[in-house]
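Excluded from the complex is one protein chain; the other protein chains are retained at their positions.
Which chain is which? They are A and B, in the order written, and residues in each are numbered from 1.
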Amino acid sequence: MFVLLLALIAGVLIGLVSQISIPAVLLSYLGVAILAALDSCLGGVRAALERTFSDRIFVFGFLTNTLMAAFIVYIGERIGVRELYLAAVVAFGVRLFNNLGAVRRLLIDRPGAE
Amino acid sequence: MRFFRRYPITLMLVVAVFGLMLAVAFNTTARVNGERPARTTDLADVVTEMERQRAQLTAQVSKLRAESDDIDSQAAARLGEKDSFDAELASTRLAVGLTRVQGPGVVVTLDDAKTMPAQSDPDQYVIHDFDIAAVVNALLAGGATAVDVNGQRVVATTAIRCAGTTILVNQTRLGAPYTICAVGDSAKLDMSLNSDLASSELLGDYRVRYGLGVDVEVRSSVTVAAYKGTLQPGVATLGKGE
Partner (left out) sequence: MPRQHTTNKTLIRLKDGSLRVLKESEHAVERQFQEVRLFGSVAVALLLVGFLLVAQWRGNAVASSVLEGRSDADLAQVVQELALGNEDLRSEALELQTRIARSQQDVESQRVLVQKARSALSGMRLTAGLEPAQGTGVRIEIKDPQHVLLAQDIVSLMQELRSAGAEAISISGVRVGALTGFTDGVLGVRTAGTVLGHTLVVYAIGDPDQLEQALALLGGIHSTLTAYPGVTMDTVRQDKIQVPAIDE
């Protein structure tokens, strides 16, 4: 568990230190993409704990989720329904909390198991 | 070692990427906020600095004037002219607006409207420079001997003008509510406020229609501030009398 956090912090630090930033117009896309990515990562953690992790499924899932979320926001802006991004937020949010619950249960029920 | 086996490398890499995304979002927001108000901040800083200088200079000029008047008075005394000089000094200062004036008069308070119906022109619900100028003019026409607006004495060179959302009087920025104090015959002043075209419109129709804050108070003792600026002419010189 700690290792995952280390990875997270490492990623954040690299990003902050390198001062990478994207054009301001893309900021709203990034926001929803972050939500989808978080959901994906938690799904990955859950799979790892359930021993059902598959590299391929995870990576592809991550990419498609993130791109799909950004795409939904984009479509929403194009067709004039700016609130479409809410659909992505709700969908990923629900999955996120599902995964979170599952991870929590997995971690608490079998801590340190071999 | 146990830990690394539980969580696949792929997962950790992706989690790191996720962290990277968070940082990028943070960086972008920070950059955008940093860029946006650049010029306005610069000008706002300049204004603050100049106002600070103005306050400092005004205080300095006040002090120097007092000192200089003392010296002149002493010099006049040595010449045996003390009385006439002192009299001239005092009467000039009074006539020109450099002294505080106290006496019966009126106090007019103007304020922006508290509420404004949606979809309407905000300009109508705010006090403008011409509103203040109209009240001041009405008071002068009513025989006021001294007038000030939020502590800024109205003298011969006083201009009341607007700069965006604030009003400038004697180059000093003022904000609502505006308190206009005038010393004079209270009855005449009150009558003038109500008979002057522009002033009566403001006090009556506009006040009711737009909910502007307008209050006229007759007082037995009103204090009007002294002028703190400079009054020396630039290109003007003494002319021929008529």
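The working rule: a residue touches a chain if its C-beta (ideal position, glycine included) is under 8 Å from a C-beta of that chain, and two chains touch if they have at least 3 such contacts.
Note that the structure is predicted; figures quoted are calculated from it, not measured.
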From B:Q102, B:S120 or B:T230, the answer for touching the chain not displayed is B:T230
Out of A:I9, A:L67 or A:V90, which is the one that touches the chain we can't see? A:I9
If you put the missing chain back, which residues of subunit B would it touch? 22, 25-26, 29-30, 32-33, 36-37, 39-41, 43-44, 46-47, 50-51, 53-54, 57-58, 60-61, 64-65, 67-69, 71-72, 75-76, 78-79, 81, 85, 88-89, 92, 95-98, 129-130, 133-134, 137-142, 144-145, 154-161, 163-166, 168, 170-171, 173, 192, 196-198, 229-242
Residue list for subunit A contacting the dropped chain reads 1-2, 4-5, 8-9, 12, 107-108, 111-114
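In this text, only the chains that are shown with their structure count from here on.
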Distance in whole angstrom between the CA centres of subunit A and subunit B is 54
Would you mind writing out the residues of subunit B in touch with subunit A in their complex? 2-4, 6-8, 10-32
If we count contacts the way the header does, which residues on subunit A are in touch with subunit B in the complex? 1-4, 7-16, 19-24, 26-27, 30-31, 33-34, 37-38, 40-41, 44-45, 48-49, 53, 55, 58-59, 62, 114
